[in-house]
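This report concerns only the one structure given below.
A single protein chain has been omitted from the complex, and every remaining protein chain is retained in its original position.
By letter and in written order, the chains are A, B, C, D and E; residue numbering begins at 1 in each of them.
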Amino acid sequence: MSRIDGRENDELRETKIIKDFIKNASGSVLIETGETRVICTASVEEKVPSFLRGTGQGWITAEYGMLPASTQNRKIRESHRGKVEGRTQEIQRLIGRTLRSVVDLKKLGERTIWIDCDVIQADGGTRTASITGAFIALVQALQKLVQEEKMQEIPIKNYVAAVSVGMVNEEHLLDLCYQEDSHAKIDMNIVMTDAGDYVEIQGTGEDSPFSKKDLFKLLELGEKGIQKLILQQKEILGEIFM
Amino acid sequence: MSRIDGRENDELRETKIIKDFIKNASGSVLIETGETRVICTASVEEKVPSFLRGTGQGWITAEYGMLPASTQNRKIRESHRGKVEGRTQEIQRLIGRTLRSVVDLKKLGERTIWIDCDVIQADGGTRTASITGAFIALVQALQKLVQEEKMQEIPIKNYVAAVSVGMVNEEHLLDLCYQEDSHAKIDMNIVMTDAGDYVEIQGTGEDSPFSKKDLFKLLELGEKGIQKLILQQKEILGEIFM
Amino acid sequence: MSRIDGRENDELRETKIIKDFIKNASGSVLIETGETRVICTASVEEKVPSFLRGTGQGWITAEYGMLPASTQNRKIRESHRGKVEGRTQEIQRLIGRTLRSVVDLKKLGERTIWIDCDVIQADGGTRTASITGAFIALVQALQKLVQEEKMQEIPIKNYVAAVSVGMVNEEHLLDLCYQEDSHAKIDMNIVMTDAGDYVEIQGTGEDSPFSKKDLFKLLELGEKGIQKLILQQKEILGEIFM
Amino acid sequence: MSRIDGRENDELRETKIIKDFIKNASGSVLIETGETRVICTASVEEKVPSFLRGTGQGWITAEYGMLPASTQNRKIRESHRGKVEGRTQEIQRLIGRTLRSVVDLKKLGERTIWIDCDVIQADGGTRTASITGAFIALVQALQKLVQEEKMQEIPIKNYVAAVSVGMVNEEHLLDLCYQEDSHAKIDMNIVMTDAGDYVEIQGTGEDSPFSKKDLFKLLELGEKGIQKLILQQKEILGEIFM
Amino acid sequence: MSRIDGRENDELRETKIIKDFIKNASGSVLIETGETRVICTASVEEKVPSFLRGTGQGWITAEYGMLPASTQNRKIRESHRGKVEGRTQEIQRLIGRTLRSVVDLKKLGERTIWIDCDVIQADGGTRTASITGAFIALVQALQKLVQEEKMQEIPIKNYVAAVSVGMVNEEHLLDLCYQEDSHAKIDMNIVMTDAGDYVEIQGTGEDSPFSKKDLFKLLELGEKGIQKLILQQKEILGEIFM
Partner (left out) sequence: MSRIDGRENDELRETKIIKDFIKNASGSVLIETGETRVICTASVEEKVPSFLRGTGQGWITAEYGMLPASTQNRKIRESHRGKVEGRTQEIQRLIGRTLRSVVDLKKLGERTIWIDCDVIQADGGTRTASITGAFIALVQALQKLVQEEKMQEIPIKNYVAAVSVGMVNEEHLLDLCYQEDSHAKIDMNIVMTDAGDYVEIQGTGEDSPFSKKDLFKLLELGEKGIQKLILQQKEILGEIFM
């Protein structure tokens, strides 16, 4: 049985990445995964949070937002609610942790990279698209710092990308769109490096718990998808390691 | 003396308008005026604020935001500050008033059109570009309501667009970019209909007061610019009046 | 046809200004314009906002509030809502810009003048009465600084006052009271110096756009009213320029 | 040894009460006690908080505020801090409790009286002046309801007024001004009816605990002051009991 | 007529105090008064609020909270409401003032003691139990500072404890439980030292004012209860004065 949009179970949606989408940012992309579209930017600030001052170490922090019209029913602006939702906080903490895991923060030096992921159109998988796109914006910002001779080499240890997997109607699916996601009994987000190591695994079976067999099948699917996305990152970024 | 970007004093920046930029909204455009880029959307909600309930009359309300990386120095997210700035509130009130002035709210019926203007790249004139773009998104949303037979005709009374004018180094300039704007001694935003009537005039001489002569010269420049922008709206929207 | 309170179209309401209304402030007035009554105070703080520190330049900032019982229906306290309304922010930004436009901030030196305009009774024109009254409180505070030998001369470049004008039932009216204001199809606030230069023009035609002819007629009416108010300021303040 | 302003230890400051100070409120006074000046208003709303709906019983609630320039050093607006201070909450809860204690809430009917006490000039004793003044505004609002035939008689059981007492330099003082208050080792606020019964006693010895003897002496002083204030209330209000 | 739980009118509920209840705090107790249970802790911070910096003087500040399930109907978390209630602020200000009144803040040195009183089960008298318990946690924290040779002696001037008294059905009662409290026509909290001096008296007659005779009877009852509680504090703490 094929999927709602005709894909195979282990098939990614088409992903397009437009570089240099926002001129004021050090790095920026528009990443489009099917109908999901996210603007990812990286901005450099020459100072660090107080807990790192004087340590010589840098920091990477991420923020995530959704434009009101990005969702099927208009979403109330968080600035108007006066608070940041739990879901938003989870996602931005995840993006930040992920990017820090592949950067040598000592080599980054005492500066902060601000990552902003703003969803302009949402159709499932916004947090994983954010990670995959933000990595590219981050590398661009680091390349610029090297060009400006503020650091000698790009302090990146690995490529990293993310994808969602899940189980819908007893099928194990890769890269769920919104309609699939809303019927999934298992929902898992996987973040992985080009070396095949995990940075983060978040699997939830809200409607019903899931078996080890399902877990292993989904991990396998996720790995397959992520490695394809990393190939795409490599095409865009070229050789980034010294 | 020509301007920073080579324009004549009475010359608009090039304006591009991409329709249907966000699929989940009823109406949407990406408007680009020089380096200023704003996503404008219109979303329909089938209810009205409490002060209009039972009156048979509709409402149009607008919100405005800037992505953190849209400005030269990354701007703190208003959702993270926990409050909406005064400047933001001024702008969104202006957009809302403007659009309501050209719509027959009785004919709109008891529904609300939510206008969202989100700046993804800022180079001066974001509020006027928002108005010019939001008008198109609004009309699209109304056209859709007519197609869905929720109303009989588009309840629009006039086209409306906006432009900034100002005085820099004793020159009267049309459509200021950011660098001009930051050196202007008079800063004025004009909102006008295709009939040549004013919807809003906001002129400020913070550094020093300005004379009547300057006022009249700037009003003239603004009118010229707005009528050109309305021609562009007409090309995109086609004939909208019954 | 005469107006609701028997005035001519080009007639101001009676304006009374009581000096030294609040003893703890450096400058203070109670300004009464018809039934509108506003307490305006000026307080001096010997430091400046961070963006001015070390520049030798001073700052003037304004806040505006309404007592709950000042309006016909009791108004919820902004401190209890937990946020400052958009309208309030617009007004306080307008008052601040206006006063800064007629002060030589360099000569003020690194200090801040806090202007507070608190409406105790509202009957239309509270923002313009605030400006007219706040100018007097400001000058008083500056005179005190001269007396205390903290500056050599009052760094004021011009008198400044404000008035509202509008169009009700096809009549062009000066200084609208609340009932007129709530039926106005054009509502304009004008801020002008004794030299006849504009500091700010804010004209809105929410219900329907307005013609150039109306604009010019209203500008003329406003100028007439403002020059009378400035005469009243001069009587109270005496000679303020060296 | 006489006091800072020449008063005897058991002497009240001069108290002036101006009725009908704010025209939009049902009841209003400006109460001046020495240099302390408070605007007290009573506004009627024809509904009750949810916990009283359907009970036939009314409610009285109070809010308290200070204008920024009312204090010696300009006080930050609570609306700008985004929260109501603990001190403010204590005072407004005290005013509300006090007034409810002398009103027959059943006879008031399902309506709320909003009391607003706004200090325009502070020199000690603002909370007690607020109570003494608010009682008059409340009675005025109730008288108006009787005139409008919304109730048959004024549902007041007793007059009520308040005063501060304290101990400064081993002297027991009545009605402390700000300078006395800031040196007091005991600070007590007493609220009492015309029948000589207590509504509230709040005594604090922050710097050092105080003896029973001091307590009794202060209670006596307070009673003396309050009975004088109630005479003044009676002169202004005339006969209020049926 | 005996009380709801069989006590005499002048009888305290059984009070148990468990020391060292929380290992991370410098001082901590679980105090149980009947069914009321409060965790009181004292934490030392080696700095003072800005208004004390450089004065050589220390500070004591208190915070109070209730777990959601501590009350009969689950109470909404204040962190989720986004603000601290007036009642909470009153209580924590009372606890702080009380403890500061028996400590020599000069001898404390430039450090802050944070007192936290968290109610895990509420059955009336939570604020007075908090005071009685917090005093013990405070002394423990001070004893630890002496042991660590950060100060030479415990800077305590007096023991202090608190109790509630009130009038229910014309009876004068000591130490009200929740059900008594909710029917009380007079509600009074008394804070007193071992020397028999008052630190704080807060008496309220919301439903109806109360006579001097009732006041004196209740003060007598309160004193009796507090002196018993102080005996219990002494048993737990041993000799604390040098």
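We take it that a contact is a pair of C-beta atoms (placed from the backbone, for glycine too) under 8 Å apart; a residue touches a chain by one contact, two chains touch by 3 or more.
Just so it is clear, the model here is predicted, and its values are computed rather than measured.
Within the full complex, the chain left out of the display is in contact with A, E. From the set E:Arg74, E:Lys150, E:His183 or E:Lys234, the residue in touch with the chain omitted from the display is E:Arg74, counting the whole complex. The chain not shown here is touched by just one of E:Thr15, E:Ser28 or E:Gln140, and that residue is E:Ser28. One of E:Ile18, E:Ile120 or E:Ile240 touches the chain omitted from the figure, and that residue is E:Ile120.
The set of chain A residues touching the chain not shown comprises 83-87, 89-90, 92-93, 97, 100-102, 158, 160, 192-193, 195-212, 215, 219. By the touch criterion stated above, the residues of chain E touching the omitted chain are 22-25, 28, 35, 39, 41, 43, 45, 63, 65, 67-72, 74, 77-84, 88, 114, 116, 118, 120-122.
Throughout what follows, only the chains that are shown with their structure count from here on.
The chains that touch chain C as well as chain D do not exist here; no chain meets both. Both copies, chain D and chain E, contribute mostly matching positions to the interface they share, with over half of the numbers common to the two.
When the contact pairs of A-B are matched by residue number across D-E, C-D or B-C, over half of them reappear in C-D. Per-chain CA centroids place chain B at a distance of 59 Å from chain E. Chain C and chain E have CA centres that are 51 Å apart.
Listed for chain D are residues 82-84, each touching two or more other chains. If you draw each protein chain as a dot and join the dots that touch, you get a simple line with two loose ends. Chains that are in contact with each other form these pairs: A-B, B-C, C-D, D-E.
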